[in-house]
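Note that one protein chain of the assembly has been removed; the remaining protein chains are unaltered in position.
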Amino acid sequence: MRQDLPDLACGVVLAAIGLFVASYAATHYELGSLRRMGPGLFPAVLGGVLLGLGLLIAIPAWGRGRQAGSVAWKDAIAVLAAILVFAAGLERGGLVPVTVATVLIASIAAPDRKVGWRLVLAFAVTLLSVLVFHFGLKMTIPLWPNLS
Amino acid sequence: MSGWEGFLHGLSVALQPGVLVYCVFGVVLGTFVGVLPGIGAMATISLLLPITYYLSPEAALIMLAGVYYGSQYGGAVASILLRLPGTPQSAVTTLDGYPLAQQGKAGVALFASMTSSFLGSMFGILVLIMLSGVLSRAATAFGAADYAAMMVLGLVAASTIGAKDPAKGFAMVVLGLILGCVGTDVNSGAQRFTFGQAELMDGVNLVALAMGLFGVAEVIANIQVAERGGVPRRVALRDLMPGREDIRRIPFPALRGASLGSFFGALPGTGSTISSFLAYAAERRISRRPEKFGHGAIEGVAGPEAANNAAAISAFVPTLTLGIPGDPIMALMLGALVIHGVQPGPLMLEARPDMFWGLIASFGIGNLLLLVLNLPLIGIWVSMLRIPFRWLFPAILVFVCLGVYSVRGSSFDIFAVALIGAIGYALSLARFNPALLLLGFVLGPLIETNLRRALLISRGDPLVFLERPISAVFVLAIALLLAMSLVQAIRRKAQRDRQR
Partner (left out) sequence: MNITRRAAFMGAAALALATPALAQDAAWPSKPLHGFVGFPAGSSPDLLARIVTEPLAARLGQPIVIENKPGAGGVIGIQQMLNAKDKEYTFGTTINGPMTTAPRLMPDLGYDVARDIAPVVLIATSPLVLVVSADFASDDLAGFVAAAGAEPEALSYGSVGKGSGAHLTAELFSDRAGVEMLHVPYTSYAEVTTAILGKEIDAGFMAPSAAMQYVEAGTLKILGITSQKPFDQAPGVPVMAGQAGLPADFRAELWNAFIAPAGTDAKIIETLNAEINTILADADVQKRLSDMGWQVAGGTAAELQQRIVEDTEIWGAVLDRIDAKN
């Protein structure tokens, strides 16, 4: 592989974001004049600049090799899934079950294959978060599922 | 009342047992919530606000302020040990604090951050005692054009931070600026890039952005590395305390940072954010070994930490004399005052010396307390690193999620953390600097409003940026900085060509 893949990919994505922002702002929001700048002008200009910078990053990366670090796909998916479960479940599922689930899902990423420590950890983190957030900070989240 | 008389009077207020106890409570609580990832001063102060009804206004403000700067000490701990900054200021601290921790010098980094925070705040108090009158006028001297130019200077100076490739730095800043556009446009009330999501009308949540870009991305990147023993998690006792060489590197960066912080803090808006980034950029520029920055330079911790603590103090001048809060936390504290019937305004210094100088004196007392409290705790904080990472990271994730939720009770923001975390991980693979994104995000809306305002006031004449002396100086500095980076880039390219 003769390309610097991470730079290439990020450069292209940034350029694409820039293009999208510039064209979206220009077509959806008023640009106004220099004297009365509309809501679209600032993002449109920024989008254009980002498009240029993205290309400036991507183009040199094409002809430049670099040892790309490996992507930790499994870890990334486990961690993000854990957060998503927490986000989706907090208000309906309640703090206790959601915390347990999040810890268990996140810990899939850990290399240690045993199960026992995960349960201990889930218990400890749940206890801590209930103590700090429910009793300490008096946050208004249900502890248990709302079954209606 | 002269500055010194005022300060002594303030000490007599702040040392009353009935006030002192709230100062202690505030700083201890602040440290605690600062260390916990996600929950910061904002959530804590909102929760404390109802309690302040039952306190004297002095005690209330001193307690809330204690939470505010106490959380900065605690926040530095989370930033250095776990790369979990809750604010843009502590994002700067991660730049060199976290590499130091990875090299087994977490104790040194924490020592540097705490001592320079202390030095910064003492310096800030001194400046206030001598120059409170001048500082209160600084804000009115600054117009929209000056603010816009100053913030652009901050962005340009910071873009050179920590990236070999300037294009990458600028790209992060611009991406941050774009993210800052999301939400309701102040000038026209138009909804921008909200795509019909009511949760986006207030813009992207800053805490969600910081936690996703840093915390979540770092967790993903670290799970395998930490388990393979790539990061030294065991710390020998002798690494806890800094050596003479380390200590020597603290005072001067701290003083320089504190001067920057004292000045910029007096300008309402984002004085403390700008000053910590500028302090970092300045240290890197004057250092004889700039290549060390980003890889564990003690100066890169000391300068910004001193700057943001000094700025936190001078920021109380515009907050109390003009009623313009520097950030949402300051706004909450103003609210606490007005609840007690204390109107901020130009007469505040003379009409309420108890309040103003009591607060300033409490800063001195509180910071001393924090130093005494936190130095012995360094050992305990560092021993957190001995916990195997697989025990730590699920807990971090849960706390990040809960912390983000606590800001405004929105599950949407937790979803945002997941998305931002994925982006942050991708960016870290390509070695982009997320601190710059955060800076652009915070300054973007301010730059835009002030730019638009300046052009409106000048009736559309762009020359206003050169006609106003303050803004002209900033514009000149921007031009110089850009020219310098350009020259450097050309020289580097010439060097490479010659080597070929």
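For this structure, a couple of remarks:
Chains here go by letter, A and B, matching the order in which they are written, and residues are numbered from 1 within each.
The rule is short, and it goes like this: a residue touches a chain if its C-beta (ideal position, glycine included) is under 8 Å from a C-beta of that chain, and two chains touch if they have at least 3 such contacts.
What you see is a predicted model, and the numbers here were worked out from it, not measured in a lab.
Annotation: of B:8, B:186, B:368 or B:482, B:186 touches the absent chain (contact as defined above). Among B:27, B:67 or B:332, the one in contact with the hidden chain is B:332.
When the missing chain is restored to the complex, the residue among B:46, B:103 or B:485 that touches it is B:46.
Within the whole complex, the absent chain has one touching residue among B:21, B:130, B:286 or B:457, and that is B:457.
By the touch definition given at the top, chain B reaches the unshown chain through residues 46, 49-50, 53, 139-144, 183-184, 186-189, 191, 198, 201-202, 268, 322-325, 328, 331-339, 341, 343-347, 408, 449, 453, 456-457, 459.
FYI, only the chains that are shown with their structure count from here on.
In the complex of the two chains, the chain B residues touching chain A come out as 36, 39, 43-44, 47, 165, 167-168, 170-171, 174-175, 177-178, 181, 185, 187-188, 190, 192-193, 216, 219-221, 223-224, 227, 390-391, 393-395, 397-402, 405-406, 409, 411-412, 414-415, 417-418, 421-422, 425-427, 429-432, 448, 451-452, 455-456, 459-460, 462. Partner chain B is touched in their complex by these residues of chain A: 6-7, 9-10, 13-14, 17-18, 21, 24-25, 29-30, 33-39, 42-43, 46-47, 49-50, 53-54, 56-57, 68-69, 71-72, 75-76, 79-80, 82-84, 86-88, 90-91, 99, 102-103, 106-107, 109-112, 117, 121-122, 124-125, 128-129, 132-133, 137-141.
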